[in-house]
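One protein chain is absent from this view; the other protein chains keep their places.
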Amino acid sequence: MAGTNTMTKDPILKVEHLSMRFGGLMAINDLSFEAYRGDITALIGPNGAGKTTVFNCITGFYKPTMGMITMRQKAGKEFLLERMSDFEVNRDAKVARTFQNIRLFSGLTVLENLLVAQHNKLMLASGYTILGLLGFPAYKKAAAQSIEQAKYWLEKANLIDRADDPAGDLPYGAQRRLEIARAMCTGPEFLCLDEPAAGLNPRESLALNELLRSIRKDTGTSILLIEHDMSVVMEISDHVVVLEYGQKISDGNPDHVKNDPKVIAAYLGVEDDEVEEVIEEIEHVTPGGPL
Amino acid sequence: MEYFVQQLVNGLTLGSIYGLIAIGYTMVYGIIGMVNFAHGDIFMLGGFAALIVYLLLLSLFGGVPIALALFIMIIVAMLMTGLWNWVIEKMAYRPLRGSFRLAPLITAIGMSIALSNFIQVTQGPRNKPIPSMVSSVYDVFGISISLKQIIIVVVTAVLLTIFWYIVNHTPLGRAQRATEQDRKMAALLGIDVDKTISITFIMGAALAAVAGTMYLMYYGVIVFTDGFTPGVKAFTAAVLGGIGSLPGAVLGGLMIGLIESLWSAYFTIDYKDVATFSILAIVLIFKPSGILGRPEVEKV
Partner (left out) sequence: MANISNTTESASSNLMARALREAFYAGLVALGLFVLFVGLKTDQNILNELILVQRWGLLAIFVAIAAVGRFLSVAFIRPYLEERKAAKAAAPAQEAGFVARNFSMIAVIVLLLYPPVMVYFFGFQGSLKWVDNFGIQILIYVMLAWGLNIVVGLAGLLDLGYVAFYAVGAYSYALLSSYFGLSFWLLLPMAGIFAALWGIVLGFPVLRLKGDYLAIVTLAFGEIIRLVLINWTAVTKGTFGISGIAKASVFGIWSFDVSAANNFAKSFGLPMSSAYYKIFLFYLILALCLITALVTIRLRRMPIGRAWEALREDEIACRSLGINTVTTKLTAFATGAMFGGFAGSFFAVRQGFVSPESFVFLESAIILAIVVLGGMGSLIGIAVAATVMIGGTEMLREMEFLKHIFGPDFTPELYRMLIFGLAMIVVMVWKPRGFVGSREPTAFLRERKSVSGSFTKEGHG
C-alpha cells in the first residue's frame, strides 16, 4: 500500500476507450484507465467482468474492436500495443504476461523454461544461430550469462533446488512462481499477471506477495494484476481498477475502492436503489473489513 | 452446355463415393480425434468382399437378378468390413487411446500397409476385372446417364438419410455425440464409451464397404492398392468439408468429385490430382478448419 510518490504519477500504460466485441457480446465497453510506473495496479471485478479480455488486448492476443493502448517505456519510447502482434508486444514493447491456467513448457526443465524466455537476446548473441553453430565465443559468453540470469530468478522464486526437474513435475504453487520468473526473464518493463494467487494456499500466497514486492523493488518493473484474492489485492496493490460488465466502475487507491458503494454493490450484487442503504451500513463497519 | 452437365453428373457420382468414405474418416475423427489412415484400405477390403460374393453367387447359382446380387454384395461387404474394423479398433487403436496422439496415427498407417499387403498376399497382386454388371444407359436431354450412376447417387442419398437420422435422432446417436463432446463425462453419465466407439468404427466401415461395392460396380475392376488414392481423396474431402462434420464430409466429397471431373474435362487429366490437392491447400489457408468445420477458438 506504500503508494510510491502519489503526486507526480507517470503513466506507463494508458488504455483509452477500449472496446472488444465478441459477436453480439460487448465484453469490454469503452474502458479507459492508466497504470503508473513503479506501481502495482490491480484489475478486479466479478466473474465475467472482462478482466482477462483486457489482458489479452494489452498483450496482443486479441485485437480490440476499438480503442488505443499506449505503452511508454522508461526511455520515453511509445508503443501502440493494439497495433502489434502478440510476440512483438513482449519483444519490442517489453510487456510480459502470465496465464490464468498456467502455461509452462512442462516437458522442459525449470532451467530450460527460463532459457527459452531469453530467446531474443540469445538469438542475437548467436548471430541468428549461425555464429553459435560454428562455436563463436560471443555466444558462449551470452549463454553463460543467460544461465546466471536464470539462476538469479530461480533464487528469487525459491526454485533453485528444482532447477533440473521437469516443469510439469512441480507442485502448483511452484509452477505459478516459475511462470512469473519466466516472464521476468524476458526483461519486461511491465508485467501482467493473470490471477497469480489462484489456487495457492495461504503460505504460498504470502511467498507470492513477497516475490511481487521484490520484483518491483529490485527491477522497477511495473505490475498489472488480475486477482480474486482480496487479501492479495489490498495487501500489495497501490492502485485498483474495478470492472463490471466490461465497464470501469471505480478507480483509485485500495482504500478508496474498498469504500466505493458501486464496488460494494457490484460484489454483493444489490439493486441500484439499495446502494444507499449499503452505504449507510458501510459507515458503521470498521475500515479494513472484509471486501 | 450438355458437356458441362455431363461432367457434373460424372463428378456427382465420383463425389458420392468419396463422400461415403469421407464419412468414416469424419465420424472416427469426431469421436476419438484420430485420423484412421487404414480407412481407405477398409474401403478396398469392402470392394474385395463384394467381388468375392459376386463370384460366389455366380458360381453357386449361375446367375442372380442384378438387384438382388447387388443387395447381397452390399450387405455381406458391410458385415465383413464392420467385423474387420471392429477387430482393428479393438486390437490396434484401443490400447493406445488416451496416450500420445501420434501413436494411433502410426498404428493406423501400419494397419493400412498391413491390410493392403494382406490382400495382395491372399488374393494376388493383379487387377481383378469383372464383366459389367449394370450396363443400361439413359439419354436425358442429350446427357447420357448410366444406371450405375443413378444407383450410386440413390444408394448414397438413402444411406446418408439413414445415418443422419441415426446420429441425430436415436439414443445411439446421442451417445455418439456425447462421447464426441466429452468422453469422461459421457462415461460418468452411464454411456458405454467403448461400445459407442466400436459402433462408430463399424458404421464407418459399413459405409466404406458400400462405397467399395459401388466402386467395383462403377469401374468393374479392383486391385489391392485401390485403398490408397480414394482413401487420401476421401480424407481430403473430410478435411475440406471440415473434419468432424457429417454434412461437411459429403459436401467435401462432392466438391472433390466435381473438381476432378471438371478439371479433367476442361484442362488436363494429368494434373487433376494436383488440382484437387491445390484447392484443398488454398481453401485451408483461407478457412483453416474447412468449409463447415467449427473454427477452433484459440483459448488464451
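Note that the chains take the letters A and B in the order they are written out, and that residue 1 is the start of every chain.
Here, contacts are C-beta pairs under 8 Å (C-beta built on N, C-alpha and C of every residue); 3 or more make two chains touch, one makes a residue touch a chain.
Computed from a predicted model, the values in this text were never measured in an experiment.
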| item | value |
| --- | --- |
| Residue touching the undisplayed chain, where the options are B:Tyr18, B:Phe48 or B:Phe201 | B:Phe48 |
| Hidden-chain contact residue, picked from the options B:Ala92, B:Met133, B:Leu147 or B:Ala187 | B:Ala92 |
| Chain B, residues in touch with the chain not shown (by the definition above) | 29, 35, 45, 48-49, 51-53, 55-56, 59, 76, 80, 83-84, 87, 91-92, 95-96, 99-107, 109-115, 117-124, 126, 128-130, 228, 232, 235-236, 239, 243, 270-271, 273-274, 277-278, 280-281, 284-285, 288-290, 296, 298, 300 |
| Missing-partner contacts on chain A, residue numbers | 59, 61, 86-88, 90-91, 96-99, 103-109, 111-112, 115-120, 122-123, 126, 129, 132-133, 139, 147, 151, 160, 163-169, 182-183, 186 |
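By definition in this document, only the chains that are shown with their structure count from here on.
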| item | value |
| --- | --- |
| Centre-of-Cα separation between chain B and chain A, whole angstrom | 51 |
